[in-house]
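For reference, the structure I am asking about is given below.
Every protein chain of the complex appears in place save one, which is left out.
Entry: subunit A
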Amino acid sequence: MDFRLNEEQQMLQDTVARLVRGEYSFEKRLEYSESELGFSADFWKQLGELGLTAVPFPEELGGFGGTGVEVQSVMTELGRGLCIEPYLQSVVLGGGLISQAGNSEQHEQWLGGIASGETQAAVGLQEPQSFYDLNDVEARAEKSGDGYVLNGRKAVVIGGHCADVLVVSARTSGDSRDADGISLFLISADAEGLDHRTYPTIDGSKGSDLFLNNVKLGPDALLGEEGKAAEVIEYQAGRAISALCGEAVGAMEVACDLTLEYLKQRKQFGVPIGKFQVLQHRMVDMMSELEQARSMAILAASVADEPQSDERRRILAAAKNVIGRSGQFISEQGVQSHGGIGMTWEYNFAHYAKRLVMINHQLGDDDFHLERFAALLQ
């Protein structure tokens, strides 16, 4: 058994780390965040040029044929830098859905661009009523001629406001929460009848809700088999959970480092506050939460690209449950250990604290995954 990255994986992670260190100072991140685009177009371009947006794609597309481990290597470093580029949405989820469900024309049309970073994809899988259940789909796709007409709303699409192509789920048959009858569609950003309500997010990126009003699509917009998308969505959401675990671990590492450093440096009552046992034990608890998260991230990466099974489902639900809890713990206890300074906008720790809690709201929180795991108890 060997838990270390191999040489190539380590090189990959080092490449991302160098890039993030060079380009992603805290001050620059705030600038990127406040820009109209909501992230750095230049940094995104560099991710593309260095082949990092191609990591999970096959070699024909300039990729590494990377699995969950390689994707996590990238995501961990993006997490350490608190990067807000839509890697998860475009490369992992968008690219993943198209790879798995698409036909050869669709692969040809989209994957090259997504792998090079020249095309940006976003995914709309949730709806206002759906909570975290990706089978709770009320948006409808009606057959019209040889194509479809889409109506409905997709909620909290990170990167949706600026994506070139949107992958959305809509119902072609069945009732609200049936697994059967969900289909995936590719909608280009300029489609008629597609409206956005764009907003910044709490953790510094941008997204939108999508309003689909009689969006007319040709037959080539259907991604995968009609009505059979639920399995594809579940599988790709699982890959994305593994990727998010990587990001979360990266962000937790920095949050713990910053807190530990502060405990040594901040003095009250004539001693570093790290001399107070209550803070020492809390720091130990934060580190052991991080270790729990690291272990689950490794486990998640090991099944992310394996064929679907109940074991894969259990592991991914467990991993998301753990990072949700440990992320919130490190965020809250880190703020508390800092005192007032931990709550300020101008100190980077606060932004890690926010990102860690928001990760819990992506692809299901710890409660949601606890239920999923419980339903699969053996």
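To be clear about the criterion, a contact is a pair of C-beta atoms (placed from the backbone, for glycine too) under 8 Å apart; a residue touches a chain by one contact, two chains touch by 3 or more; residues count from 1.
By our rule, contacts and distances are computed from a predicted model.
When the unshown chain is looked up in UniProt, the name that turns up among "histidine kinase", "Cell division transport system permease protein", "Pimeloyl-CoA dehydrogenase large subunit" or "Transketolase" is "Pimeloyl-CoA dehydrogenase large subunit". Only one of A:F64, A:W110, A:Y132 or A:F373 touches the absent chain when the whole complex is considered: A:Y132.
In the full complex, the hidden chain is touched by subunit A at residues 126, 128-129, 131-133, 136, 155-156, 158, 176-177, 197, 199-203, 207, 209, 267-270, 276, 278-279, 332, 335-336, 339-340, 342-346, 350-351, 353-354, 357-358, 361-362, 365, 367, 370-371.
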